[in-house]
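Partial complex: the chains shown occupy the same locations as in the complete assembly.
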Amino acid sequence: MNELMTNPAFHTYAVCACILAIKMLLTGNYTSVVRMRTKGFVNVEDAKAFGGTPSEQEHPAVAHALRIQRNDGENIPLFWAVGLVFVLSGASANGAWWYCWTFTIARLVHWIVYLNHLQPWRALCYGIGYACILGMAIQVIF
Amino acid sequence: MNELMTNPAFHTYAVCACILAIKMLLTGNYTSVVRMRTKGFVNVEDAKAFGGTPSEQEHPAVAHALRIQRNDGENIPLFWAVGLVFVLSGASANGAWWYCWTFTIARLVHWIVYLNHLQPWRALCYGIGYACILGMAIQVIF
């Protein structure tokens, strides 16, 4: 395993994987904050514990926050899986650096533009992340 | 790491993990296509950017597409995690080949039958994928 620690491709992947995980934790926090602020509780126990009336439908602002989380959940785990097999299959340090940082920065900017309701920038960031996953996956397969 | 590249169990896992990631990217594209075709926008900025009226509720066809994505999200990451520790724990090339390809083909067929609203085939494909995850997980634990 000492070999892995000193491998620059794996090191880049490991740092980016953790940054993206922290980003997902914070995205979850954002949903909680919006839920608290709008008192948009759907679980009866939450309305009781934190004060408010439970609703069957999500509050629009909470639904927006949940869509940000869902979008992360549909993209970041793909990076964790494909990025890992990419670096474990002997990717060059340079190739890993470009793929991992491009994906990570695209997802961080995606978050900012989604929070601010900015199109077509959100679609662009999504596309860049998509291209990174696809590029790495194709290189592993062939 | 050169050891990993030449390990047939790891190689099978890596190829299947990437095929499943590409499948998830395409499933996401399908949702986008359905959303565009039905003009089923829930984000105000999307309705503005692509033309249409934003709705609070997902269009039924979009909701169906999102359920396909959600089902992937509830199953494929389990394969990425359990499959990886299975092959890294010294699985035989043969065992890995059967588990990984059975799971991958079951999920690809699951997609086709879900798109075509076919039951009980969808439940069957789900069950085959489920059995693969459970089998590998139990072998790793014991």
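Letters are used for the chains, namely A and B, taken in the order the chains are written, and counting of residues starts over at 1 for each.
By definition in this document, a residue touches a chain if its C-beta (ideal position, glycine included) is under 8 Å from a C-beta of that chain, and two chains touch if they have at least 3 such contacts.
All figures in this text were calculated on a predicted structure; none of them were measured in a lab.
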- Message: Considering just this structure file, the complete complex holds how many copies of the sequence, given 2 are shown?
- Response: 3
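Just so we're on the same page, only the chains that are shown with their structure count from here on.
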- Query: Which residues of chain A touch chain B in their complex?
  - Reply: 3-4, 7, 10, 57, 60, 63-64, 67, 73-74, 77-78, 80-82, 84-85, 88-90, 117-120, 122-123, 130, 133-134, 136-138, 140-141
- Query: So in the complex, which bits of chain B are touching chain A?
  - Reply: 1-2, 4-5, 10, 13-15, 17-22, 24-25, 28, 42-46, 48-50, 56, 69, 73, 77, 80, 84
